[in-house]
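All protein chains but one are shown in place.
On to chain A.
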Amino acid sequence: MDRAEVDAKIREIAEPFNKKGVTITEETSFQNDLEFDSLTVMDFVAEIEDEFDIIISMNQQAEIEKYGQLVDAVTKMQAD
């Protein structure tokens, strides 16, 4: 899957978690803009992991603040 396809898939997964209907860009922050709490993060990450059959450990999550970084990370992981 290329980056655009990964992006589209993650946007689809993020939709129900985006309660305030924030417009998601590469720069959107999960904590500050989307206001995800730790439980939301767990559910959101679990869906992405299941979709792409990957693991995003909490250590890796700590490096991901913005939407664009997540798409980059997932694109790389699912290609490996």
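Rule of thumb we're sticking to: a contact is a pair of C-beta atoms (placed from the backbone, for glycine too) under 8 Å apart; a residue touches a chain by one contact, two chains touch by 3 or more; residues count from 1.
Heads up, the rule we're going with is that contacts and distances are computed from a predicted model.
The UniProt record for the undisplayed chain lists the protein name "Serine palmitoyltransferase", from the options "Universal stress protein", "Urea transport system permease protein", "SirA family protein" or "Serine palmitoyltransferase".
By the touch definition given at the top, chain A reaches the unshown chain through residues 31, 37-39, 42-43, 46, 49-50, 53-55, 57-60, 62.
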